[in-house]
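The complex appears here without one of its protein chains, the remainder shown in place.
To keep things simple, chains are lettered A, B, C and D as they appear, and every chain counts its residues starting from 1.
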Amino acid sequence: MNNESLWSIFINTSLINNFVLAYFLGICSFLGVSSKVETGLKMGAAVTFVMVISALCAYGINALLTAINAPFLQLISYIVVIASTVQLVEMFVKKTSPALFKALGIFLPLITTNCAILAVALFQTSKGYGLLQSFVYALGGGIGFTLAMVLMAGLREQLVFSETVSVAKGTVIVLLVAGILSLSFMGFAGLGG
Amino acid sequence: MDLFGIYKNTFKHGIHPPENKDETKGMPIKQFPFAPVLIIPMTQHIGAPAQIIVREGQEVYRGQLIAKQASYVSVPIHSPVSGTVRKIAPVPTISGSKAMGVSIEAFPFSEQNVYEGTGINPENSSPEEILTAIQDAGIVGLGGAAFPTHVKLKVPEGKRCDYLILNGIECEPYLTTDHRVMLEQGDDIFMGIRYLLKVTGAKEVIIGIESNKKDAAIHLDKIKPADLPVKIQVVPVKYPQGSEKMLITATLGKEVPSGGLPIDIHVVTVNIATTAEIGRLLPHGRGIQERVITITGPAVKKKGNYLIPIGTPLRYVLDYVGIHGEIAEVYMGGPMMGVAVSDLDISITKGTSGILVFSKEHLPDNEKVYPCIKCGACVDACPISLNPSKLGILAKFESYDLMVNDYNLMDCFECGSCSYVCPSHIPLVQYFRLSKSRHKRKIALHQNTSHA
Amino acid sequence: MHKITLDISTSPHLVKGLSTDTIMKHVVYALLPAAAFGVYAFGLNALLVMMATSVGAVLTEHLLCKYSKKESTIGDYSALLTGLLLGMTLPPNFPLWMALFGSVVSIGLGKFIFGGLGNNVFNPALVGRAFLQATFPVAITTWYNAFAPDRFYNVSSSVLAFPFMQPKVDAISGATPLSALKFDGVMTTANDLAFGFINGSTGETSALFIVIGGIYLGWKKMLNWRIPISILLTAFLLSGIMYLIDPTKYPTPFFTLFAGGLMLGAVFMATDMVGSPITSMGLWVYGILIGTLVVIIRLWGGLPEGVMYAILLGNAATPHIDNLIKQRVYGTSKKIAS
Amino acid sequence: MDFIIPIAALGILTLVLAILLVIANKKLYVFEDPRIDQVEDMLPHANCGACGYPGCRPFAEALVTGQILPGKCTVSTDEGRMAIATFLGVSLGAEEKKVARLACDGGVNVAVNQAYYKGMSSCQAATLVSGGGKACSYGCLGFGDCAVVCDFDAIYMNEFSIPVVDLDKCTACGDCVEACPKGLFSIQPINNKLWVACKSQEAGDEVLAVCDVGCTACGKCAMDAADNLIVMKYNLPVIDYHKNHKTMDPIQRCPTGAIVWLDDKHGPIKGAESKKIIRKEGRRIGYS
Partner (left out) sequence: MSTIPQNKSDKGFFSSLANHPNTDEFTRGLWRDNPVFVQVLGMCPSLAVSNSAINALAMGLATAFVLLMSNILVSLLKDFIPKQVRIASYILIIATFVTIIDYVIQAVSIDLHKNLGAFISLIVVNCLILSRAEAFASKNNVSKSILDGLGMGLGFTFALLCIGSLREIFGSGSLFGYEFMPSNFEKWVIMVLPAGGFFSLAFLLLIFNYFKLKKEGL
């Protein structure tokens, strides 16, 4: 069992070890969906939601797998649960809000392959977090992801109207901005104990 | 809003360009001679062009009707001179396109007496009669926009007018016509106010005057008839206070709703020179055939305020006042919102409030355009609190829809404050004018296709 | 009819006469007193470092423009300003090759690639500084003692380190007030702080000259006074509150104001017009955000100094501030929706 | 037994989730004609709007629902249109090829500018500043808004700052028509070869004072045109394309060369009578 305080877990995952800016997790959706603040925010919310659900599921499954002594099934069961959850969410969104579905486009199924979500499940298991800690960990990770996404989206909205050098247009400039953001987030090092 | 009274008597933001009014503000209005040939375009006002009712070769009196209004938003045109109609053909106009016009050759030795009609009296005529008389006199806003005055004065059904605001601000640098009109035609102004009160039904009249024309304010206050509910309000000098919306905010502290008209907040504004013209013409049933124009600028020899017959060719005007050196730019109107002239063959119209002439040595060098550094100077200058910086960037990337929908482009009235303060010399006003025209074109095209 | 050729241009036909290059030039002027004090306090080393960054920045900009077949933009003085600012944020004994490297990063990564002046989203000098901080963490936190007796004729060996090689650590190296507090719990006196008798980056030690430069710019209306005022006020109030809560643990608010790069950052870095919000209200929010972040990082973070990170984060938040805080357009009842 | 429990656990888990997904799929299904996507893929993705729809996808939707025929897409190749027609099982709906035509030939070598325009290099911007400085208020300003707006690189500015349309590349999308502030462009069937390259509504010397190739409204072309093919209207010849216009006669009578024969290969051909312009440099700005 791990005794980290909830506050420190939260600060750690959301700011210092931000999934996107420090672990490169979820870069695909980060690059794809962060061109508008609004979609970025929605995507962030969706990811946070799925993250929390899968973290809780993962906690339960891990307990089960430890009980039946089959840790080698960990990865496979985590991913199955996450994939199904995402597909449910996808269908639900398509039905209830076609506009949102159009906005997120093909990136909704890509939440499945959003490494950040599986990473939350895997990392919390390897760190031995309790239920509440797992919840905070997932929440912090999701909020950190959303924060990075929204900051990036704001900058990208502005970059659309700037005369970026032609060789750097597109992904390159986004990666550079992400790098600079990652540098700025280094300032949070040491916060939260 | 008005917590500390900072905005009292003026509006938010705005700029303080150099005034340059000292040279002409002390010069009384002088009559300008008649040019040998006067060219009168039919598009001197906003709205449908007037319809010519004279023939080539016909002799006309000064003040005689030569074109009648084409529709409600249109005014008739009177002959500025007694003479012979020589030609009816397209003539150049300030906008660069051509419009039908009448050329009249003046009788060389005529006394040029003005044709008199039947005058009307403010006391015993109905508002409708006065409105018709104003339209018949061919009166348009003399401040520069040349919008038919009778349309503006007509209070729509179900609306009421509480305040009549007379615009004596004249915030454009260099121009002093309204200043001289207030000093010299005070009685005409108060006569005009009687007509306007009857037409609009307003309870109170406010004459807004900037503090650099205190003498005019004192003069008007002195000769003010006791029976008129007139208040003279002196406001601080700031550009563009002469804009209708800014003037209303400065005098009443109210704002005209976006996309709305002053009448929506029970106000009618009229230019002070227009008021004087109403007071001068209506009692005699005359039509407008001349107007006061400030001719100034570093290149002009005989600067001054002149009463110039409408239709006088610009070339004749410049020859008469004399020019130092080589002319580089000529503006009609003030330096902030005036239009550069591309052709000296155009003539003076009802909307011309000033003529500014600059020679090569008086023009600033073509300043280098830098990228926008988002310094925010334009944001602090824009009288309607737009974000010209962002709008400029969007215009560069042709995002016209975004400009209109999210950044209120259509509220811009092109006062030029943003371009004036921009340290990067970005032609913001030109961007906005272009964006607006393209947006309007797009809307028009869209409507065409959806109707088809 | 005589021949007349007219020029036609769009209204307005008057301009105020202030120009972007003039603004940049004056900001450089305003920086000079503080830079001069840095040279006085740290000697030849500081001068060399600042010259290296300035020349490096201007040269980089010129070469990049030339290479991409654009008209050279060094005439707007923004590259010089970036270079000088970068030099002022570096330790006085910083190796020259690293300083040059930093100026190349500042201009290339911080500005040019975004499309040059006006298109950059982050303050270029701080991008360079942050890059150097992450790349050479040891060299950038090695401080030289101020007012060394031999400072005007002795060039530190670390300054002349061979390119790409480790600088030799000098025998004499001191701690800045902030690191002294964070790691050793030592307070510097208020007098020393205000007049700059302290160690630190070349340009940040003399709070007095920075303030003078800031006042000059504010008077010339080339700097928006709201940014420094809101940053300093926020930092002062927040650290003041903490000091009142526990005077033994937290430094005095004056210490927060005068120690480290807060003064330089608030007056010259955060006020970079390109990366700051455009409305007055937005500027206040921006200033308060930066002030808060500085205090949080300094008091609770693992690093002694946080001004650079705070301003970079402030830059990143600027588009959002501009989107959320807009002026109410005349005649509309609401702020324009984003 | 050790291996049975894991297998069972995973099996049950998979089973439950699969059932859940199957139910959700039934309940939450949204129908969309898959052919729209396919047809959209077959379109050129130019989103030019020449078909009258706001983009390729709406056009694809209209195609699938049978509101329109593939031939309306002027951008696609013949094979492309054919492919869509075969795919949807409809007829092609062939369209006669149309191109953009410019009604002005007043380049800097023949037309006079009366004022220097200082400002943004754009016709639409210049028009708003006293008409842009060109002495002929109807003529082409030559800043090339049309060339900029053309998505197909079909318009280039020639040495005299007059746009030239590349007939092979032009798709008749109409963007240039919209872009020209003087309204000089129009979309015409490519077989309308007899063409009036002037829009000046003035006559006689006033035209010649500002432009060597303007229509002076002399009326020679209209005078003996057979069957009233050409009539004068507002000082300009108007060609009735419903009548037999495949004749080069009218251009032979034009003294200024304002009425031309547009050859697909050789460009505008002027009549033998027309004034020969040999000036190769731009005319001086300003005139006396």
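One rule holds in what follows: contacts are C-beta pairs under 8 Å (C-beta built on N, C-alpha and C of every residue); 3 or more make two chains touch, one makes a residue touch a chain.
Only a predicted model underlies this, so the values are computations on that prediction, with no experimental measurement involved.
Novice: Touch as defined at the start, partner being the missing chain; which of A:Ala58, A:Leu118, A:Leu159 or A:Leu191 qualifies?
Specialist: The single option touching the absent chain is A:Leu118.
Novice: Have a look at A:Cys57, A:Leu100 or A:Ala168 and name the one touching the chain we're not showing.
Specialist: A:Ala168
Novice: Given the contact definition stated above, which residue among C:Gly38, C:Gly56, C:Pro167 or C:Pro253 touches the chain not shown here?
Specialist: Reading the full complex, the residue touching the unseen chain is C:Pro167.
Novice: Need a quick check: the contact residues on chain C for the chain that isn't drawn.
Specialist: 98, 109, 131, 134-137, 139, 161, 164-167
Novice: Spell out the interface residues on chain A facing the chain that's missing from view.
Specialist: Residues in contact with the chain left out: 21-28, 31, 72, 75-76, 79-80, 83-84, 87, 109-110, 112-119, 122-123, 126, 166-173, 175-176, 178-180, 182-183, 186.
Heads up, the rule we're going with is that only the chains that are shown with their structure count from here on.
Novice: From the C-alpha centre of chain A to that of chain D, how far is it in Å?
Specialist: For chain A versus chain D, the centre distance works out to 48 Å.
Novice: Report the inter-centroid distance (CA atoms only) between chain A and chain C in whole Å.
Specialist: Those two chain centres are 33 Å apart.
Novice: Taking each chain's centre as its mean C-alpha position, how far apart are chain B and chain D in Å?
Specialist: Roughly 40 Å, centre to centre.
Novice: Residue numbers in chain C touching 2 or more other chains?
Specialist: Within chain C, the residues that touch at least two other chains are 1, 4, 6-10, 116, 118-119.
Novice: For chain B, which residues are shared contacts with two or more other chains?
Specialist: As it turns out, chain B has residues touching two or more other chains at 339-343, 371, 427, 430, 433.
Novice: Inside the complex, what are the residues of chain B that reach chain A?
Specialist: 371, 393-394, 396-397, 399
Novice: For the complex, give me every residue of chain D touching chain A.
Specialist: Residue list for chain D touching chain A: 2, 5-6, 9-10, 13-14, 17, 20-21, 24-25, 27-28, 30.
Novice: List the residues on chain D that touch chain C in their complex, please.
Specialist: Answer in residue numbers: 114-119, 125, 128-130, 132-133, 285-288.
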